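Up next, chain A:
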Amino acid sequence: MRWFLFLLLVVALVPAASAENHTVIVTQADDSSSYFFDPEVLTVNIGDTVEFVWGNGSHNVAQVSDSESKTYGSGFYSGVPEVGGNWVLPAEYTMQDGTLYYVCQPHALMGMSGSIIVGTGTPPLPDIAMEFGDFPWLSYLLVFPLIGSLWILGFRNNPSAPRIIALFTTLFTLGLSIIIFVKAGSGSGFRLMEEYVWAPKLGVSLLLGVDGLSSPMVLLTGIITPLAVLFAWHEKEKPALFFALLLVMQTALFGVFITLDYFVFYIFWEVVLIPMFFLIAIWGGDNKRYASIKFIIYTFTASVVMLVGFMALYFEAGVNSFSMIEIAEANAGFNRDFQIWVFAALFIGFAVKIPSVPWHTWLPDAHVEAPTAGSILLAGVMLKMGLYGLMRAAIPVLPLGAEYFVPIMVVLAIVSILYGAALSLGQEDLKKLVAYSSVSHMGVALLGVATMTELGFAGAVFMMFAHGILSPAMFMVAGVMLHQVGTRDIPKLGGLAGYQPTTAGVFVVIFLGSLGLPGMAVFVAELAVFIAFFQSHGYWLILPIFGMVLTAGYHLWALQRSLFGPDSEQIEMNQVHEAPWYEFYPLLVIVILAAFFGIFPSYLMDPITVACYDILAFMGEV
Partner candidate 1 sequence: MIDPIHFVVFSSILMLIGAYGVIRNKNAIVVLMSIEIMLTAANINFVAFSSYYHDLTGQVAVLFVTTIAAAEVAIGLAILLSLFKQRDTIELDLLNTLRW
Partner candidate 2 sequence: MDSSLLFLPELLLVASIMAIPALYIATENNKSYSICANMTLALSFLLLILFWFYPDEVSFEKNSSVYIIYSHFKLDTFSQLFKIIFVLTALTVSVLSGSYFEEDEPHQAEYYTLLLSSTLGMMLVASATDFLTLFLGIEISAFSSYAMVAFRKQDDKSTEAGAKYFLIGAFSSALTLYGISLLYALTGSITFEGMRSFFTGLNNEVVSGNFDEVIFISSLFILAGLGFKIAVVPFHAWAPDVYQGAPTPVTTLLAAGSKAMGFVALFRVFLFTMEAVSDEWKLILGIIALASMTIGNLAAITQDDIGRMLAYSSIAQAGYILIAVPALTDDAVSGAIAHTMVHAFMKGGAFVIVAGVGAAGLGYSLDSYKGLAARSQLLALSMTVCLLSLVGIPPFAGFISKFLLFYGTLQAGLSGDTWIIALVIAGVLNSALSLYYYLKVIRFMYLYDAVGSKDIEFSNAVRYISFLTVLFLAIILPLFWQSLFEICKEATVALMT
């Protein structure tokens, strides 16, 4: 009996081990009523050969799709259909796992189609190109702002040295980030990688690298920080500490965007909070104590939940490394329930930062109380951390979890768009209006992510960049109002255009850009997201479109009430004058940038699209 079983086993194993020959009969019923391949679905192993055999009818076998069509291209097309004769089309499957679909071109619509599943049927994950740089650009990005902040603390008793040092440092890092953006290029995979081992036993290392997803964010951080420094040029209260904190924050933000290690990512993520807390708490408005505490408690609570998710990922992957790339490559082993739970934990951490309704309430408070430079960094860069994290740390690793959350993300995004826009309509404080408009705009970006398509992702990232330069501009407008007019309450303003025509002109352009005027960056992003959303969810698009109507409404209404119309009687109009250079030029720079990327979106779109394709490839969606 035992021998018999053994023999059976041998008989079963021998054919499996060697290459197998399969046959597909290509045929049609005698009355020409039906055409089919037999078997219709064929499962083969790598190395097997398949022969298509047919004797009647004029058919061909044409391959229509597969992951990389070139792989099986040769020998897989039987040419012009011929009547009669015995045709044989051999094909060998030696390359890789995958699923091929083929048809008979004349009879495809009559049901003559079939597929061959090779191996597991899903192509293996693409090898992510990892290019280690020969020059440590990325670590310089982390180190220079820190050096700058120490340098500032060395000159803390000098009234003007801190701001000059800060400007110098940030301009320098701007140069670095432009170089990095250019060097990152638009190829697939990570560039300029660096690795510094920190705790090998636990698999923690400072793994740096940029791809098309992070290089726009690095560029954005590089652009926004010098503008924030410039805008805070006349900070009188503890300037040294102020600028030092700004620079520490810049380091942490760069760190979030360029690190590829979950542990280090979390550290930078949290370090961002500390300088921001002090920026709001020390230089904020009247209600600063409440706002700063609310800000830090909200975001910290969310991110510790996220940390538990990171640890769960680390254990489940079992690769003894916190590297995002390695964990993502192991994602095939995560079962669906695990993915859903962990994605929920990560999503809470990221959604609070985005911020998505219903976790947005910290944002208006933080913005209203923060000093303008703080608001600029908060709206310009910090809000992008949430979506960036979602796309970098959550979606590629947890595709099934992400899919499960698509409906929730769509609902949250649409509610954010509508709710943010509706609340903006009702705001009287210009800064609060901009804060709620951020909720709405980031809702659009979240909508793009929720489509789970390449175009949607790309639109979302573009939105992050576009909003990242335009919403700081809006806060600068609010700051200019406060400095030069004395108030930023919209009902108290009116007729300013007559007294500060140049400044008002720039204001108008910025407001129009922010509401999505074609030719400005936001428009490109919104268009991409909406097309993607239409493709994936159809006429639900009507809801976000309605949100755009509201957006246009509150922007134009605010513009009309504050700049135009009759002169306000609540402010002394003869005291109103043009914005000073250190407030005007940052605005101008932003207008130029927004127009540039609106007219030539491909500079950004190219790398972004490639990176988004990589993400989808990790998810196994393409």
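Candidates were picked such that all candidates are chains of the complex that A comes from, given by their letters.
In this text, a residue touches a chain if its C-beta (ideal position, glycine included) is under 8 Å from a C-beta of that chain, and two chains touch if they have at least 3 such contacts; residues count from 1.
As the structure is a computational prediction, the values presented were derived from the model and not from experiment.
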Pick from 1 or 2, the complex member that touches chain A: 2
Contacting residues of chain A [partner candidate 2, same complex]: 198-202, 263, 266-267, 270-271, 273-274, 277-278, 281-282, 288-289, 292-293, 296-297, 300-301, 304-305, 307-308, 311-312, 315-316
